[in-house]
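Just one protein chain is left out here, and the rest sit where they should.
So, chain A:
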Amino acid sequence: MANLESNFIGIKSPNPFWLASAPPTDKKVNVERAYEAGWGGVVWKTLGSEGPPVVNVNGPRYGAIWGADRRLLGLNNIELITDRPLEVNLQEIKEVKRKWRDRALIISLMVPCDEESWKDILKRIEDTEADGVELNFGCPHGMAERGMGSAVGQVPEYIEMVTRWVKQYSRMPCIVKLTPNITDIRKPAEAAKRGGADAVSLINTINSITSVDLDDFAPEPTIDGKGTHGGYCGPAVKPIALNMVAEIARSRETTGIPISGIGGVTTWRDAAEFMALGAGNVQVCTAAMTYGFKVVQEMISGLSDYMDRKGFTDTSELVGRAVPNVTDWQFLNLNYVTKAHISQDDCIKCGRCYIACEDTSHQAIAMGADRTFTVKDEECVACNLCVNVCPVENCITMVQLPKGQVDPRTGATVGDYANWTQHPNNPSVRAAE
């Protein structure tokens, strides 16, 4: 069985699965239950400044979207940072860390954007023996209206400034948690790096309205007839998160900065994908909130089996392995020619490939009288839509035309690698000639 031990910016944990700062990590009782279930680490729910704690709404805090059989696909929340007194949290963190020395325990922080506030909170958490801090620059609701959370995360200069203060007043490893509610995720990551951050974590939740009540005409979740945008998370956000992680992992300015991957991790496979795109570990919340802490056991066995299959003995062999293959569109091989192929043995004759292609794509699938569906190579642009809409896995596959063969659609012979930067239709290429 592969060794899943993880060393993330010097913070050791028995596996790379951490619980993200969120409702599941708000109290000693939850965190201990998580450790008992097998979680490698926990980022304690965000602490605020000393003083009267924040208050939460007393109506619904979560909204959701569902797939078949009410499978929860996306969750949104309008909960704020911890609403328990700072002292209680600090005491519990200390107790838990002393009892669970082999597990990672990170404290998430969010205080007003001034040097004194940060200096003060860092001092207060010093003797908890926590392994590190995570700066919550991501929370997009409520606290952002008060100039914290994503309001900081959306201004790279603030990120850099606060990160500098944290590194100045604390010896703890510092992770900067980024908001996806921004145009270019590389900018805040660069700012964190300039400020001296040891790592970034992403993504925090996405501004969202999950649905609208069509009788009350109010957004969900609805509080007394009104609603506000919440932070969206869960399986639905994973593709957005993967891209943002990859962008940071491959950007020249941020390459090498450790990344804690967050966003819809539900299974071992999701975790492995984040890690392959450069995440040193992953943080999980919605999967635990949907199914309970036990889900980590599948993640542990699944990742371990996968690593055994691949012959990886350490998670570091997986981390970043897919990064070199993330590139710009302009570098994609335009001489890579494929054609859809429908396996008649596997086809169940639903016709979805046909109607999708006929109505919305390239009219490249023929329907025979006996509902036999075949690809017209002379029309197929290999868009993959038929593969995506086919309900049978691997029934439709993309088959590569070998070099030297003529593409019946274009009449061109398949040649060597050539991309847009070399293509005759590219005006810049002509300009250079």
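Everything below uses one rule, namely that contacts are C-beta pairs under 8 Å (C-beta built on N, C-alpha and C of every residue); 3 or more make two chains touch, one makes a residue touch a chain; residues count from 1.
FYI, contacts and distances are computed from a predicted model.
S.K.: Under which of the names "Cytochrome C", "Dihydroorotase", "Amino acid ABC transporter permease" or "NAD(P)-dependent oxidoreductase" is the non-displayed chain listed in UniProt?
M.R.: Options "Cytochrome C", "Dihydroorotase", "Amino acid ABC transporter permease" or "NAD(P)-dependent oxidoreductase" narrow down to "NAD(P)-dependent oxidoreductase" for the missing chain.
S.K.: Which one, A:W18, A:W165, A:Y232 or A:Y354, makes contact with the chain that was left out?
M.R.: That would be A:Y354, which touches the missing chain.
S.K.: Which of A:K226, A:R371, A:K403 or A:H423 touches the chain that is not shown?
M.R.: Answer from the full complex: A:R371 touches the omitted chain.
S.K.: Looking at the whole complex, which of A:V29, A:V88, A:V212 or A:V392 touches the chain that is not displayed?
M.R.: Of the listed residues, the one touching the omitted chain is A:V392.
S.K.: Suppose we count only contacts with the excluded chain; which residues of chain A make the list?
M.R.: These residues of chain A touch the chain that is not shown: 68-70, 348-352, 354-355, 367, 371, 391-392.
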